[in-house]
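Rest of the complex left out; these chains stay put.
Chain nomenclature is as follows: A and B, assigned in order of appearance, with residue numbering initiated at 1 for each chain independently.
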Amino acid sequence: MYSFKNDYSEGAHPRILQALVDTNFEQEAGYGEDRFSIKAVELLKEKMARTDVDVHLLVGGTQTNLTAISAFLRPHEAAIAAKSGHIFTHETGAIEATGHKILSIETDDGKITPVSIKKVLDEHTDEHMVKPKLVYISNSTEIGSIYRKKEVKDLSEFCRKNNLLLFMDGARLGSALCSEENDLKLSDFPDLVDAFYIGGTKNGALFGEALVICHESLKEDFRYHIKQKGAMLAKGRLLGIQFVELFRDNLFFDLALHANKMAEILRDLLTKMNFQFVTHSASNQLFPILPNTLIEELQKNYAFLIWEKIDDNDSAIRLVTSWATKEDKVLAFIEDIKKYLP
Amino acid sequence: MYSFKNDYSEGAHPRILQALVDTNFEQEAGYGEDRFSIKAVELLKEKMARTDVDVHLLVGGTQTNLTAISAFLRPHEAAIAAKSGHIFTHETGAIEATGHKILSIETDDGKITPVSIKKVLDEHTDEHMVKPKLVYISNSTEIGSIYRKKEVKDLSEFCRKNNLLLFMDGARLGSALCSEENDLKLSDFPDLVDAFYIGGTKNGALFGEALVICHESLKEDFRYHIKQKGAMLAKGRLLGIQFVELFRDNLFFDLALHANKMAEILRDLLTKMNFQFVTHSASNQLFPILPNTLIEELQKNYAFLIWEKIDDNDSAIRLVTSWATKEDKVLAFIEDIKKYLP
């Protein structure tokens, strides 16, 4: 059984484990005030060519979303998200549990546009409704699409004009930035969004998301929020060590490139075999539509998610590749499909 | 510089790191449904000789406290805690942020008694005040004291009679159970408390707290709460692997014994030198009272917390030992004290 279920099936890149082993007996301050965390933050600022951002290292994505969004909003303010957005559907109401409504937008491709935000704003005009205040986007999105620079720029401009915060969930930012179709750089984001994070968990770390707060007004007292939400790791060094390892050279991007390359092979071969996809993806998540009979056969040897029923005979599945995906398994998977095709 | 600042200054026991390395490329299910987590839960149930408890592995202490307590209480219900209790003072209002008041009790030794709870109950009798519902105790406490079996039994009985839940913060349960003065066993707790946790973070793990839910009515849907609070680790295997390693033999207890032994050496020698302590401790935290001049000298070579001012000339400091504390450093510390004494 080989799994294409997600990008967090294995542990971590061996260099990360080695770094943990090498530093294990150094005594460090707790709660993210250790030398590794400080170094990691420095490295990340360098990569972004910015000294005026705040960087905080947190453990997971839902945790980062809820800590940041609840810190950024006043009680009557709401977030806007795509219906497919992680915070809207797959976080068990984590944002609402901190008191905030999420206003959802229907999308075809998981991406939000100024036009779709405008519609929400037009519907929310007085104190009998929540006040839309923060736009949540994911890059790459939950369905594999990525934002182009022009799109983020337009969102950024629109949000600033309308006094909205722009927040980017970057749980899979590595894959997005390393996509063939990408034209954004890590250093573009501090100019374009008010806060975003760089996902480690789904790109080779044991865990870890680096939250970057760009907007001055959002920085104050942020560590209080981390602590209050149970998100302050006692041994914060673990986060520091991992992000140092990912960013002291090009490891973070190399891992994402590998994941994308594996997806590319799958996509190209599936396309050649004339399979359709639910949506276009140039990142490490693919949603091909396969006959149910084929899916059943494949499930004997491969783990993956059934995404949605398409019709009585076909369903879409989700295939996720990662830094750890083996090329021979990818090729074997395709061969196995061929076997069952006429 | 050697640190007695806390019990989470180093990484993890080498066996834990080795286990992470050994299992690194095995593909596992996410979110705590992997084979290691399942195995860890089995082992913990065996150690408690109980099959009818639910065990969940979470990352940190504050996270566990807020997830559990907010899941256990209805909106109008409050927790009762010692004023020195971690949830009352050192979690940045994490419990209150989930909507619940904490009613505090003054104590000398950090421990709660039926008499002190009774007083709170007597003061809260109608709907104009919160309804006390959960008693939070820490073992060992935040000031190093431990509960005796008789004390927990009395609390347990009192709570059941008064329809209160008894919840034990076991962030330092290892040290408590391995104290010379302890007469409680891990397997005693499911009978005595409604929920408690077994702390890994402060006893040799990278991180991890094993929450044990004993009371039937508290079990339902608990994983929803873990997810909602951002406490569900994508690579849940990391928690599973660590707890397997700690509990597949006696490692957990061996580590705690070492920490206690180091504290014992400190305590005995400081006592021989006629230093007083803020409170009696038979666990891995000591609070000796030292002259400020001595403290200043010691700070040149040792890191520790200044706990509180005692008078114009003296202060109490906190010394914490751990699984990683080196005996030669303990002895050197004492020698250094001797040097500066007349």
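Operating definition for what follows: a residue touches a chain if its C-beta (ideal position, glycine included) is under 8 Å from a C-beta of that chain, and two chains touch if they have at least 3 such contacts.
As the structure is a prediction and not an experimental result, all values here were calculated from the model.
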Given 2 visible subunits, total identical subunits the whole complex contains: 4
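What we mean here is this: only the chains that are shown with their structure count from here on.
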Cα-centroid distance, subunit A relative to subunit B, in whole angstrom: 34
Touching residues on subunit B, where the partner in the complex is subunit A: 1-3, 5-6, 8-12, 14, 17, 20-21, 23-30, 59-67, 91-94, 97, 201-202, 206-207, 224, 227-235, 237-238, 303, 324
